[in-house]
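The complex appears here without one of its protein chains, the remainder shown in place.
The first chain written gets the first letter, and so on, giving A, B and C; residue counts start at 1 in each chain.
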Amino acid sequence: MRELQKQVDEWISRFEEGYWPPLDNLARLMEEVGELSRIMNHSFGSKSKKIEEEEQEVSEELADVLFVIICIANSQDIDLGEAFQSVMKKYRDRDSDRWTLKVDSQEAGS
Amino acid sequence: MRELQKQVDEWISRFEEGYWPPLDNLARLMEEVGELSRIMNHSFGSKSKKIEEEEQEVSEELADVLFVIICIANSQDIDLGEAFQSVMKKYRDRDSDRWTLKVDSQEAGS
Amino acid sequence: MRELQKQVDEWISRFEEGYWPPLDNLARLMEEVGELSRIMNHSFGSKSKKIEEEEQEVSEELADVLFVIICIANSQDIDLGEAFQSVMKKYRDRDSDRWTLKVDSQEAGS
Partner (left out) sequence: MRELQKQVDEWISRFEEGYWPPLDNLARLMEEVGELSRIMNHSFGSKSKKIEEEEQEVSEELADVLFVIICIANSQDIDLGEAFQSVMKKYRDRDSDRWTLKVDSQEAGS
């Protein structure tokens, strides 16, 4: 993750404009999430007419969303990999009883 | 509001497909909010290069969002005007002290 | 619709703070759409564990979204009812062939 953040930083740092202000970046995040929604609704929705959508588009839109998230993290000096680990820990502490453990997972845990 | 809901219902009812399932409609709402975000970021963001965006586009995207909201409401038999009044009541009960009343409003209320 | 816009304007006008700037309002719209998503995922998602969610909550979240849309419209002097009519016209012109007309609708149109 740190490498991705560095890669984005090198890209953004080439330009005078630098990172956008927080709410501008947030609006851009929504724009990208909206495009992802359009593709996913086409690909997985039950009613919409399937248009020739490359599966590749889902992955591209996901990566666009990831790019904006990294921009927000970078502009706030946030280590996204570290934040991710603490969120995984939160899920482990909180959600272990929320879902049904598979039998072999239960055995593995005993 | 009731009239708008009826208008949408007459439009949707002309088609075999009818209303989309809830999560399809939700995805569409996200798509429309994403398009609104794009326009608003262009028009009001601090860094992005202004492209010739008609102000009209903001109003069109807002109306697209409104259309999807009405679709969701209709498909769930929700009276949106009624829901709106109860939300206005919630705001009045909850938020009256959250912001700074204008002097003349305070007088009007005393 | 015009009446709803006026009602919101009277409410907001009571406070010194007035309408939020556009991107603040947009962020708030995303927040409300997020809450709607949470409820709809609980109520209509296929995997999530049903928690006792009042159906009333969907209507409340929809109305919250409507409130923010009206705030954005008002702060930009947009007549939302008018914009809605022009969007309905757009759908009629564009989408009439996109879906399957019901037989009686076809007859009605002939």
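The criterion applied here is as follows: a residue touches a chain if its C-beta (ideal position, glycine included) is under 8 Å from a C-beta of that chain, and two chains touch if they have at least 3 such contacts.
Because the structure is predicted, anything quoted here is derived from the model rather than measured.
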| item | value |
| --- | --- |
| Given C:Glu3, C:Glu31 or C:Asp95, the one touching the chain that is not displayed | C:Glu31 |
| Full-complex contact with the absent chain, from B:Met1, B:Ala27 or B:Met40 | B:Ala27 |
| Positions on chain A where the hidden chain makes contact | 1, 4, 7-8, 11, 13-17, 21-23, 26, 29-30, 33, 36-37, 40-41, 43-45, 55, 58-60, 62-67, 69, 72-73, 76, 78-84, 86-88, 90-92, 99-102, 105 |
| Chain B residues that touch the omitted chain in the full complex | 23-24, 26-27, 30, 49, 98 |
| Residues from chain C at the interface with the omitted partner, ascending | 17, 20-21, 24, 27-28, 30-35, 37-38, 40-41, 45-48 |
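We adopt the following convention: only the chains that are shown with their structure count from here on.
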| item | value |
| --- | --- |
| Length of the line joining the C-alpha centres of chain A and chain B, rounded to whole Å | 26 |
| Where chain B and chain C are represented by their mean Cα positions, the distance between them in whole Å | 3 |
| Inter-chain centre distance, chain A versus chain C - centres from mean C-alpha coordinates, in Å | 26 |
| Residues of chain A touching at least two other chains | 24, 27, 30 |
